[in-house]
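This is the structure I have questions about; it appears just below.
Take a look at subunit A:
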Amino acid sequence: MDVLMIQSFAEPGLTHFLIVSAILFSLGIMAVLSRRNTIMVLMGVELILNSANINFIAFSRFTELSLDGQMIGLFVIIIAAAEAAVALAIVLNVYNRFKTINLDEISLLKG
Partner candidate 1 sequence: MELTTILFYLFSIVTIGAAAVMVFSKNIVHSAFALMFALIGVAALYVLLYADFLAATQLLVYVGGILILILFGVMLTSLGYTFNFRTITVNLVPATVLSTGAAVLLIFAFVTTEWKITEVAERPDTVYDLGMMLMGDYILPFIVAGVLLLIAIIGAILMSTRLSAENKGGT
Partner candidate 2 sequence: MVEAFKNSWITFKSIFIGMGITIRHFFGKSVTLQYPDERPVLPNNARAKLYVNIDDCIGCNLCARACPVNCIYIDTVPSTSDVDLGKTSTGNPKRFWLTRFDIDMAKCMYCDLCVHPCPTNCIYMVSEYEYSEFNRTNLIYHFSNLEPAMVAEVKEKAANEAAEKQRQREEMMRKKAEEAKMKQIEAKKQAEEKNDGEKGSEPSKKENGDS
């Protein structure tokens, strides 16, 4: 068991990358749930997307997924860029109307 532990420490395999991505994912969840600043929530979402991306690429490196995993990672990055642009435009509009970006205070459906 001990030898196994040391070996598993020594050489980063698939599980290591997956664990890193799991920790990043939970931190992202934490940011999304506990922060009320819209931009902070956006940053949490970026972190979650990144952790998912690590998973895809780790699978593409260590399993038979091969380059398809990297392809999906590429598309995730593209979609994250589009999401960030639109989301920040919305945030700026919201700020212009309500003078706040606290998520609890902008629950009205009608501006």
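Everything that follows uses one rule, which is that a residue touches a chain if its C-beta (ideal position, glycine included) is under 8 Å from a C-beta of that chain, and two chains touch if they have at least 3 such contacts; residues count from 1.
Per the selection procedure, all candidates are chains of the complex that A comes from, given by their letters.
Fair warning: this is a prediction, and the values are worked out from it, not measured in the lab.
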Touching subunit A in this complex, which is it: 1 or 2?
-> 1
Can you list the residues on subunit A that touch candidate 1 in the complex?
-> 10-20, 22-31, 33-37, 39-40, 42-44, 46-47, 50, 53-54, 57-58, 60-64, 66-68, 70-71, 73-75, 77-86, 88-93, 95-96, 99, 101-102, 104
